[in-house]
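Removed from the display is one protein chain of the complex; every other protein chain stays in position.
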């Protein structure tokens, strides 16, 4: 095992990410595991983190969507989340966040995504502190005891897992929380990874028709291949009013049964409300960053008897569902095709910029 | 049967309501029924209607909460909603609105409260058109075929039924739509009839504790008698920030499981969001009038994974539930005590003004 | 319009069905419609009816799955269930049963499938009484006011609609009532039309894997084409114990999340209970006939915390969902291929026998 490892480090918000070397821990805790990173996804949230829109410790090794190979496995860590045996050399992925299991939200409200002591790889750790290797943009990452690990002992490709990334588990959790009905007509706002994942999951739940709104054209092509019945290109329809009108035309004049917001800009929320039929459900899924306020008329919520639903992060069982979905339905939803750009550790800054500029559907870092 | 009847008529918005005389229909349709009004409630919505905040036909006989005595019963109308026999002299109440049963919302979405052809007594009819007697502020009211009629053949008092009024069915429908959990800690914003009804219904559903926010003191007294664990007087706590802080103190710092908005002012909605624990539900129940927009941060909906739920009106089955609740639990929730002010037809304008000025808990018109 | 029509008539239980001629009604009620039958499906229930396992009036024209062409349309019947215009020459299908809309189950419990006054074409009418044409095994059928009619104005084939038949709406209603979770592992007992329909609907709801148990091989082939992950041939596995063991092997030793009984023999119910994981759901969908009792151990229900769920018939909205499903997903689930045998009216008895002997997957009558 090498004595050191390289990682792409965010030293300070809005400054270039650069490669640094850290000492590599030489032995793991009984229930810990050291992993050699194979591929790490660049999530839209990484862009927000780089900009400083969430307060995180620095320096920080970003990267919370990761696949790697076990380098050293604690002797007490015998099995993955499903009970499959784990050993050195196994390819694995994992839930990026750990809930404490003991707080008000974990225990009393069974809502571990809002755990009061939640920690996430690639987000919550200062990499100056041991064990240093706390994020995916690195040669190694150390998984602490309690991490939900999933063994990938089958042909499911690393590209497909990273192409789906945290967008897929986010969509699965969100739609579970929302509660879709079979046959619902669904509008999805946004054609980024979360929008495309929501499209796949909505179809998987039996949506009768999905109308996706977004761009650019390359992403809409993917949306059509995934099974979107209609794609509204926001470049062709830059006016919210026209988009609302088009959605109504496509829904017998009533609006959609379900609208899933995957954009993150406040102004699309009132637009979504207009796209709802009376009694519809609106999943506010894209607002991981605080992008400010927007004017909403509560009378519309009362009169249209709408349900607005938020959802944050995901639990390990959603990762289990995501991997099963990728295995079973991956031919219909080839998430690996989302991976359009690959970068070395040294070019991690570029990876983030490419994501920020919508040049890639999904950028990845390959250490 | 008299040849004419008197009614209090809204000729034009924001002008004094005055008594007029109309010809009384002399024979009813086979499934219609003519009712001599015993008591009509003054709803907060009547104030909004008088002000012109909803576009309704004029002239209009207001009054959509009514109990009366059958004067003439169509020969095809043999039974009330529950199948009890109906005849002249029976005391009855009824659902104020009629759904068509055939439209998209009635049939396909099973959501008759949003029926595209919905009509409501005391709201939707121009009283210059026959059969004229279309609202509760009158000596007579004519119930068209299809009205859901409920016979009151027991000691359940007219005062209790009108004291509960449309507030109770509104609360029952809203809480059904929201879906409360047993043992929930509930905050209710507003101490008017809807707030007090929501208090009773929340307790009836097994809320462990209800914190009610409102005023004036007379209403808070009723709230305490109904079983509110805490009442926050908005005069003593005029600052939203302080109220939020107090709710948090009363909820172990987390916020409430459920917040029910029964105020109708947009600015209380962001306040309600602050009073929610993560994962809470917020019922936006009070916005029957369009009182404008308010700034909301969608990031809070996503991050706190909130559910905001609207609810509009009610169905006949909620009236059935309301009457059963008043019969079974009326001793705990003496809604008759809400009726603090009584007015003759001639003083209907005063009745509305008393309601508007919060001088009464509930005003009624006794023709 | 002809003066008479021919129909295949069940004069008495367990006696040969024969063709008779009846006078054809010459004018319809304002909301009625006379339909020239194009194709009528032979349902497993028709076999039970012929045997006298349900008490129905006689003589009786069977046939409750029908597509036909409007011959005469009442002037008040302007639109189909969705609001599409109706006129002579339109191809239509319809819900075979009518609920009264007024009884305890229709109104108070919103459960019209248990309407106290329910009537069904092909089942509830004595065909000696006018208008005589009350079932699908006939040249004409008369649809009474209130029938939920669905216009087929598109390429959706009559064969596909009849191939799906009442099995599909039965499965849709049953699974709605059961409440499946996305990703559930499902066992289906039975490979007849209801089993195959349940397979399609379970997959449509996002079942991760469906194991179907039944026979003969021709039906299992269809099941595989529909997407069954595993088919257990009851001829190869005649022992319940072995089938239970096989299901456990296929479910990591735990049993299935959902079991759907589509057989109708009591002894498969305890077998289904054994195939359930703890906390599973078991839909008892196949017991339309009274086939007697079976021994069940209530301790297993308590200890395994099972949910056993029954479901009866369907509502018009399930027919709407079924037709939408056949339009959207018919390429994946080619129900038209179930129609393996066609018979003239004169050979209706043969059609029933072929169904009874499992020689056909689906027999149809083409008048």
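General remarks:
All chains are identified by letter, namely A, B and C, in their written order; residue positions are counted from 1 within each chain.
FYI, a contact is a pair of C-beta atoms (placed from the backbone, for glycine too) under 8 Å apart; a residue touches a chain by one contact, two chains touch by 3 or more.
Please read all numbers here as calculations on a predicted model, not as lab measurements.
Although it is left out of the displayed model, the omitted chain contacts the following shown chains in the full complex: A, B, C. Here one chain is not drawn; of C:47, C:218 or C:301, the residue touching it is C:301. Of the residues in subunit C, those that touch the hidden partner chain are 104-105, 109, 111, 113-114, 177, 252, 254, 261, 266, 269, 277-279, 284-312. Hidden from this view is one chain, which touches subunit A at 81-83, 101, 103-104, 107-108, 110, 316-317, 320.
By the touch criterion stated above, the residues of subunit B touching the omitted chain are 172, 175-176, 182-183, 204-206, 208-209, 321, 324-325, 328.
Just so it is clear, only the chains that are shown with their structure count from here on.
Between the two copies, subunit A and subunit B, the C-alpha superposition involves a rotation of 180 degrees in steps of 5.
Between the Cα centres of subunit A and subunit C there is a gap of 42 Å.
Along subunit A, no residue makes contact with two or more other chains.
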